[in-house]
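Every protein chain of the complex appears in place save one, which is left out.
Letters are used for the chains, namely A, B and C, taken in the order the chains are written, and counting of residues starts over at 1 for each.
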Amino acid sequence: MAKMSYIEAIKETQRAEMQRDPNVFIAGEDVGVMGSAFGQTAGLLKEFGPQRVVDTPISESAIIGLGVGAAAMGLRPILVIDFIDFMAVCMDEVLNQASKLRYMLGGQVKIPLVIRTQIGAGIGAAAQHSQSLEAFFTHMPGMKTVAAATPADIKGLLTAAIRDDNPVMFIEHKTLARLEGDVPEGDYVIPIGKADIKRKGSDVTILSWSAMVHKCLAAAESLAQEGINAEVIDIRSLVPLDKECILNSLGKTGRLVIVHEAVETSGYGAEIAAMVADQGFDLLDAPIKRVAAPFTPVPFSPVLEKEWVVSEEKIIDAVKSLF
Amino acid sequence: MAKMSYIEAIKETQRAEMQRDPNVFIAGEDVGVMGSAFGQTAGLLKEFGPQRVVDTPISESAIIGLGVGAAAMGLRPILVIDFIDFMAVCMDEVLNQASKLRYMLGGQVKIPLVIRTQIGAGIGAAAQHSQSLEAFFTHMPGMKTVAAATPADIKGLLTAAIRDDNPVMFIEHKTLARLEGDVPEGDYVIPIGKADIKRKGSDVTILSWSAMVHKCLAAAESLAQEGINAEVIDIRSLVPLDKECILNSLGKTGRLVIVHEAVETSGYGAEIAAMVADQGFDLLDAPIKRVAAPFTPVPFSPVLEKEWVVSEEKIIDAVKSLF
Amino acid sequence: MNLDREKMLNLYENMVKIREFEEKARELMLGGKLAGFLHLYCGEEAIAVGVCANLNDKDCITSTHRGHGHIIAKGGNIDKMMAELHGKATGYCKGKSGSMHIADLNIGIVGANGIVGAGLPIAVGVAFAMRYKKMDNVVVAFFGDGASNRGTFHEALNMASVLNLPVVFVCENNHFGMSTPQSVHQKIKDISVRGTAYDIPGKTVDGNDVLAVYEAAAQAVSRAKNGQGPSLIECKTWRHYGHFIGDPEPYKDPEEQKKWLARDPIPRFAKQLIELNYATQAELDAIKDSVKEKIEAAVKYAQSSPDPLPEDVFSDVYAE
Partner (left out) sequence: MNLDREKMLNLYENMVKIREFEEKARELMLGGKLAGFLHLYCGEEAIAVGVCANLNDKDCITSTHRGHGHIIAKGGNIDKMMAELHGKATGYCKGKSGSMHIADLNIGIVGANGIVGAGLPIAVGVAFAMRYKKMDNVVVAFFGDGASNRGTFHEALNMASVLNLPVVFVCENNHFGMSTPQSVHQKIKDISVRGTAYDIPGKTVDGNDVLAVYEAAAQAVSRAKNGQGPSLIECKTWRHYGHFIGDPEPYKDPEEQKKWLARDPIPRFAKQLIELNYATQAELDAIKDSVKEKIEAAVKYAQSSPDPLPEDVFSDVYAE
């Protein structure tokens, strides 16, 4: 085990995969000389050269398009779009090209590309730089979507994403940048599609992903002091979803609280709740609660942003409402 | 009441609103001389001139951007994007501009624009011209989303959308083009946010929107012959959602089947199911079923497309599974 | 023009093959045998054929919604194409694509595309991979005058320019984006001037003259293969039919239509071939007859092929 930060894990995992496989390359804005705004690619240009670490113009459609074409030819692009908000300017390349090409072509191609991007509020970046839009990508057949909450999960999931033969949205969270954690050494792959029970419990299942997992864990500790023993599941992979893990937990607890940072309406929590309301209906002892952001854009003011982002208290209240 | 087709209702409603309000104009590809691919704007160029019926280049970002700027200045644009699949090329203008501007600017502007677009499979148009992507727009605070299943609803909802002071996604369905129906004469507005019970029933609630409503009605007739009396709700407005109507119906029936054409995963059915699994949990006598497309792109071959699109039989089977 | 007889007749045969394929597709569509949208290439054959005659099997193309011509010119199999139009299991894409997404990765056809302008950035990516793998190849991105107004045109040309990639951007200016005349969708006359914005050489040629197209493409391809980067070629042409089958074409000036029909690239090239003694009328007729037979065979192949199985809907979404 090595101790490293979330950002270091991103950087080191890319480095390791680029060393392992000459077909892996990185393209995006400011990934080279600058090493990305938060250092996620620092040093890679020097190590791998401008052919494999490509500083691009501000042309997101061309960046993803470049990835699609290169992937169709057998390369394994890592495409960097700094904030998930910007994915809106290259949605066609993701929705109608990367995700569909294999199917439309009757299986003739593989499109093994990774799009690395960040979600999340919390730093005063306001409405166009703070969204959590991961749900969009879960409505795109052909695409996989994963989110990492810890440095170890970064390593395991990013390695899996790069080695996957399909397009993968790799969702990072901007407030976790400096989070430190133990990271397994050597080859470490977390299979895409496996949830992680980050805290065992028996009274209620709290389910989340990305930065919110940490708030759920903190809430679970508080709840434990009040005698409620919560199980906290980090789904990690949104598509494909580890239904078995969720339903198993529910078999024990009978109660489900889903927590995410995105606005509630049509967030990915809706899909999970809907799946459970069908396949896990008989396991439920109480309504399914979602704790998520209100249906508004992300406001700038720290006072407003704090109100907007899901808090530990809101998670605790939702859990208690089930007892 | 006048009898007219779905397409005629679209055309006539636009005409009436343009006559009523000189600030209403239409912009999009081939809306002028051609009157749109299926005649949705036929004759309007002649009546209102090129200033108000604007044939644009194939530049969807600029089309929606034009609408946003014009709306901020007090005009009321109707922007035509032929198929919802193409919305992917102008998503930023919808997600980050049109929907957020009012909020980001602290309420300084209204953005009263309508985007008219079509969803749906059924004509062999394949993966990039057949999607039902309405769910995306329901995850965008600031945006309203409505879908019309009949010529009368076209008139009532499109009139409301044009008069609304907010951006509205107006969802048409390509297979309904020639559907005939009675349309109220004179001023006819359906308030956005009101569902419509298209068939009264007491045993199960079948909930849908757009073209699928007709399949649900047909399924309900078949079910009636087997002694199951289904209530069919056309939600019509996805955001805002008429929760009251849904929960009231469920209070009678205790059973819910949600039907939509989009792929099931993260379709808007998920949001409705999640809402009910929370707020209507105590009303439920059975699991919530979703009947929707499999998690694949839309295939071309008529044989495959038929398999892909939700059928009456699948709706019937889902309903029966609850008894 | 230093083309030998075989090559010249090959150009002719390919043009005729496209024409006959399209006429047959039209007939089938009007007869209710085909589903979906069908955008015919009739009138524009000289472009696909003139360009692709410069390419080998490892060179690639990206195509458009009006893609049949490109695919045939690049060596696509018409049996598989026709089967695909019929949605059959034996089609290029097992019936999943239909007309608008046909591809054959084995011979460098990266795919038609139903989203206008979407092929250009993908072509840049293919070229990037060629350079990455030190391949001595080139990619051609076909697109229309209408597509030249999409943001992707701009981003792709700029990206190809700064990365100095082997791409030839071929604009098929048939003077309309669907119903919208070029004069309404852009103020420039020659789309080739847009190369200026990226320091890419731009050239306008008569797109109904297969040899002129061939020449221009030859230069651009050799430029690309010599590491000199991308080029933009605009080919002026005309589509003989509507945008898609069913388009009543209220926007077309009959005089213009007549003028352009008189410049039909196929009889025009036939005349040249005969005048320059490459072939006799009888020889050309024989080519046409043999092409027609192949098309009939393709139709027979398609129509006697099995439909996909309903459960095939679920395959090919993800690679394992």
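Rule of thumb we're sticking to: a residue touches a chain if its C-beta (ideal position, glycine included) is under 8 Å from a C-beta of that chain, and two chains touch if they have at least 3 such contacts.
Given the structure is predicted, the values throughout are model-derived calculations rather than measurements.
Listed residues B:F25, B:F170 or B:Y268: the one in touch with the omitted chain is B:F25. Checked against the hidden chain, the listed residues C:K134, C:K187 or C:K258 yield one contact partner: C:K187.
Only one of the listed residues, C:F128, C:Y198 or C:Y318, touches the absent chain: C:Y198. Looking at C:F21, C:F153, C:W238 or C:Y318, the residue that reaches the missing chain in the full complex is C:F153.
Listed residues A:S5, A:Q40, A:S59 or A:S266: the one in touch with the omitted chain is A:S59.
Residues of chain A in touch with the missing chain: 29-30, 32-35, 37, 55-61, 85-86, 88-89, 123-129, 294-297, 299-308. Against the chain not shown here, chain B presents residues 25, 51, 54, 56-57, 59-75, 77, 92-93, 96-97, 101-110, 112, 141-142, 144, 165-166.
Mapped onto chain C, the interface with the missing chain covers residues 149-155, 158, 161-162, 184-188, 193-194, 196-199.
In this text, only the chains that are shown with their structure count from here on.
The most distant chain from chain A is C, comparing centres defined as mean Cα coordinates. Between the CA-based centres of chain A and chain C the separation comes to 40 Å, rounded to the whole angstrom.
Between chain A and chain B the centroid-to-centroid distance comes to 30 Å (mean Cα coordinates, whole Å).
Rounded to a whole number, the gap between the C-alpha centres of chain B and chain C is 36 angstrom. Counting partner chains per residue, chain A shows two or more touched chains at residues 92, 96, 103-104, 141-142. Those residues of chain C in touch with two or more other chains are numbered 93, 95-97, 101, 113-115, 151-152, 317.
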